[in-house]
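This report concerns only the one structure given below.
Heads up, this is only part of the complex; the chains shown haven't been moved.
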Amino acid sequence: MRSLLDAVQSGALAPAEAERRLRESLDTEHLGYARIDHARRLRQGFPEVIYGQGKTPAQIAGIARAIAARGEALLVTRTDGASFEAVAKVVPDAVFHEQARLIERRRPGPDGHGVILVAAAGTSDLPVAEEAAISAEVMHNRVDRLYDVGVAGLHRLLAEHQRLSAARVIIVVAGMEGALASVVGGLVSVPVVAVPTSTGYGASFGGVAALLAMLNSCASGVSVVNIDNGFGAAASASAINHLA
Amino acid sequence: MRSLLDAVQSGALAPAEAERRLRESLDTEHLGYARIDHARRLRQGFPEVIYGQGKTPAQIAGIARAIAARGEALLVTRTDGASFEAVAKVVPDAVFHEQARLIERRRPGPDGHGVILVAAAGTSDLPVAEEAAISAEVMHNRVDRLYDVGVAGLHRLLAEHQRLSAARVIIVVAGMEGALASVVGGLVSVPVVAVPTSTGYGASFGGVAALLAMLNSCASGVSVVNIDNGFGAAASASAINHLA
Amino acid sequence: MRSLLDAVQSGALAPAEAERRLRESLDTEHLGYARIDHARRLRQGFPEVIYGQGKTPAQIAGIARAIAARGEALLVTRTDGASFEAVAKVVPDAVFHEQARLIERRRPGPDGHGVILVAAAGTSDLPVAEEAAISAEVMHNRVDRLYDVGVAGLHRLLAEHQRLSAARVIIVVAGMEGALASVVGGLVSVPVVAVPTSTGYGASFGGVAALLAMLNSCASGVSVVNIDNGFGAAASASAINHLA
Amino acid sequence: MRSLLDAVQSGALAPAEAERRLRESLDTEHLGYARIDHARRLRQGFPEVIYGQGKTPAQIAGIARAIAARGEALLVTRTDGASFEAVAKVVPDAVFHEQARLIERRRPGPDGHGVILVAAAGTSDLPVAEEAAISAEVMHNRVDRLYDVGVAGLHRLLAEHQRLSAARVIIVVAGMEGALASVVGGLVSVPVVAVPTSTGYGASFGGVAALLAMLNSCASGVSVVNIDNGFGAAASASAINHLA
C-alpha cells in the first residue's frame, strides 16, 4: 500500500488508478454464507479455491458462480457429482474429474517455468496423485506423471531417473510407509513436496504412518503437506514453479 | 510330556531318566525377587535373558550368578556399568559392551546355519545395531555388519548387494522414517526383521515414525520388533537361522 | 549383476543368455495406472501380489490379467466380490475366498520345508487367520490350522502342544489383548510371527491394543506384522519356511 | 443422615449423640494448603491417604501430623526420602519403604476376610507390586506375594495354582504386554484387579501397552487401575476383601 501511495505522491500513478487498485486489493463479495476473497489472485496468483467438503451443493454453486462471473479460473476440491450438477447449471463450462474429486474451469495465465513431476508409489494412490496433477495443470504448469514406482520394486523408479532429473519440482505421493519421498529426495537436487496418502490399513492410521515418515525424511529438501492433500502439494509446487 | 510317558510305557526310556527330564523341564529357582526359568534353554534353545531395566544391580547380579552357576551362557540387556560391576564380582568372565548396553558370557552351542546380516541406516543407530549383532553372536550366529547405508544415499546400499544376497536372515535397524526396511525388503527373498530405533526428534515420537513405517512396509517378508529392541530382532533372527 | 558379468567374462555364461536374464530381472510392464514388477518372482520367489484396497475392479482385473498372462500364480488381498467378478472374466480359473477377502490362482512351485501353524485366539479372528493360511498355501506351504485357543481357556492351547512342536514357523493371530503371542512364544523355539487383529472394541482402538502387546512380548523370538495383515505374516513365514 | 434423624425422632438416639456423629461425618480440618477429610474413615473405612507427588515435604508432614494427631493410620504414596525425613519429625513411628515409595504408620482395624494375592510378572515390577502389597497390609489384609511368574515361562505360574485358588482377591501386576492378567483371569473365579506397570520401553509407551491389554482382557472378572497404581489396586482389593 505504501508503494502505491509513494507512486501517487511522485506522480507516477494517477489517484484514480491508485484507488481502483486499492479497491481491487480489498475486493470482497458477501453471499451471506460466504465472503469471497476476489483479491486472492492479485495477492497469490490464483483465485480463491473452493474447499468442497462440508459445503452444500447450493453453497458451492453460489460461490462458483460468483468467481466465474469475474471471468476467473475455477477450482473446487474434495467434491462430488451432486455438487458438480449444481455447479454445471451456473458455470456451464466447468469440468468434473471423478477420481480426483475436482471441479475445474481453466483460464489462461502465466505458465510455470519448468515441469512438475508427480510421482506416485502405487495404483491406490492415484486419486490423490491426480488431484495434484490436475490442480497443477489448472494453475498453469506442465505436469509429468510417473505412477506406481513404489520402493518394493526399486528398479521401476531408477529406470526413470531422467524424468526425475528433468523436473523443476517433484511431488511425491505415497501411502503405507511413505518411503518413496526419502528415496526420491536422496536422488535429486530440486525441491520435493511430499503428500502422504491414506492408502493402507491398521497401523497406517489413515495416512499417519506415511505422514510421520515424510516429516522424518533423512533426505534433505523434502517438505510435506497434509494427508491426501494433492491440491496443497500442487499449490506449493506451482508457487515454486512460477518463481522468476 | 505325553511323548515322554509313551516312551516310558514302551520301554524306550527308563523311568528314572524320564523323571530327570521332567524335573529339568520344570526347573525353576526361587530367589525371592526372581523365579529363574532354568528350563528355558531346553524349551527355547537359549537360557533366560535378563532384562536389565528396572532391576537393581544386586538383583541382576543375583540372577546372573544363578544362571552362570548352571554353566549357562549369560546375556543381560539394557544394562549399565553399575550393574556390570555387581555382575563381574559373581561372574568374573562376564564382558560388558557399553555402546550396546549388554553384559554377556558366551558358552559353546549349536551354530546357526547361515549369516545374519545387520544393516543399519545411520551412525546414530549403532547402539541398537550392536545390541542386535552381539546378541546374535552370543546366540551362536555368524554376523555381518553393514552400517550407514540409509536411503538418502541409496548407492551405498546397492553397492553391497552381494552381502545382502549372502545372508540367511537380515536385521534392518533404522530410525527417523525407517525406509531402509522396505528398500531392503524389496531386494531380497530371505526374511527381514526390522528394528525401528528412537533416532530422530520431533515427529519421530521416540521411534514411532519408524515403527509405523516398518509395520506398513509395502515390501513383503518384513516383520517388526519393538523400538530399539536389537535383542529381540537377534532372538527372532537366531530362531530362524537355527531352523534345520 | 556383477556375478552375471563375471560369468560372462569367464565364459560360463553366453552373452545372449546373460542379456536375457538381465532383461528379465528388470522386466516391468506399464499399464498407465500400474507398472507391473514381473521380476519380483525372480527376486523374491513369488510374483507381485495385488493389494486390492483403493483399486477399482477394472484396475485389479487389468493387473491380474497381465500377471496371469505370464503364467504366474495370482494373489489379490483385501478385495471383494465386485473385483472378483471383474477378475474372473480375464482369469477364469481364479478362486475367491470371501471370508479371507482373497482372490487367488495357484501355480506349481518349490514347497516349503516344514509346516506353518496358524494359531488363532478366537472365532472372530478367523477372517485374518484364513487370509494368512490361504496365502501361505498359495505360496507353497503346508498349513496347520489351530483355531479358538485364546488364553482365557489356556488348556485348549496346552492340549495341542504337539502341533505347536511340529511346526517350523508359527503364525499367531489374536485381537483384544493379544496375549496368545506371548504364551505361544514362551512355549516353542521356532520363530513366531504375530498378527494383531482389529477384533475388539473401545480401548482396543482397532487392534492397537493387540499390536502393542505383541511388540512388547516378554517372550523372545516373536516378531510382528501390521494389524489384520494375515498376508504379511504368511509372506514372512513362507520366506522362513523356504530357507534351505 | 435421614436414618440419624429418624433414630432421634424415635428416641433411639440421643440428640447430643446424633449431633456428635453428624459433626464427625463432616469433620474437615483446614491447613490453608489442605483441607483434611477426617470423615473419610467413617465413610470409606480408611483415613485419607496422602498422594505425595507434587506436594512439598513440609506439606506432606503437615497433613501427616494432622492425621496422626487423631490417632489414625497413615499412608503416603509416591513419596521419597526427603518427605520421610520431614514426616518422621512429626510422626516418629512412621516407617518408610523405599522400593515401594511409601510412608506408613499402622493402626489396628477390622481384618479382611481372606487373602489378597499379589502376583507380579517380573522382577522389574516389584516396586509397584510392593506398593500394592504393603498398602493392602496397612489396610488390614493378609497378603500373599507371588513374584516373577510372567507368561514367558508359564509353568512358573501353573505350578502355583494352589496359591491362586486360595486367594479371595488377586492383584496382577505386569508391564510390557501385560498378558499375565488375562492368563490369571482365565484360571480363577475370584475378582482380579490388574495393575499395568511402566516396565518396558519403546512401544510400551510408559505402560500404555499393558494398560490396553488389561482393559481388553478376554478373560472376564478382570478390572483395571491406573498405570503403576499399586495403591489403587490395594484399595479396591481391600474393599472387596472387607465385604461381609
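Read from first to last, the chains carry the letters A, B, C and D; within each, the first residue is number 1.
We adopt the following convention: a contact is a pair of C-beta atoms (placed from the backbone, for glycine too) under 8 Å apart; a residue touches a chain by one contact, two chains touch by 3 or more.
Everything numeric in this text was worked out from a predicted model, so none of it was measured.
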Item to check | Homomeric complex, total chain copies (4 given) | outcome: 8
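To be clear about the criterion, only the chains that are shown with their structure count from here on.
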Checklist outcome for this item: Those chains that touch chain D and also touch chain B are C
Item to check | Inter-copy rotation, chain A to chain C, in degrees (Cα atoms; steps of 5) | outcome: 90
Item to check | Centroid spacing, where centroids are CA-atom means, of chain B and chain C in whole angstrom | outcome: 24
Next on the checklist: I'd like the Å distance between the centres of chain A and chain B, where a centre is the mean of that chain's Cα atoms.
Outcome noted: 48
Checklist entry - Can you list the residues of chain C that touch 2 or more other chains? => result 51, 186-187, 208, 211, 215-216, 218, 220, 226-227
Item to check | Arrangement of touching chains [line / ring / star / complete / other] | outcome: other
Checklist entry - Among the chains present, which pairs are found to touch? => result A-B, A-C, B-C, B-D, C-D
Next on the checklist: Quick check: in the complex, which residue numbers of chain B touch chain A?
Outcome noted: 121-122, 150-154, 176-179, 181-183, 185-187, 200, 202-205, 208-210, 212-220
Checklist entry - Touching chain A in the complex: which residues of chain C? => result 25-26, 28, 32-35, 37, 39-40, 48, 51, 53-55, 59, 63, 78, 196, 198, 206-208, 211, 226-229
Item to check | Contact footprint of chain B on chain C as seen in their complex | outcome: 1-3, 43-46, 49, 51, 113-114, 161-162, 168, 186-191, 193, 211, 215-216, 218, 220-227, 231-233, 235-236, 238-240, 242-243
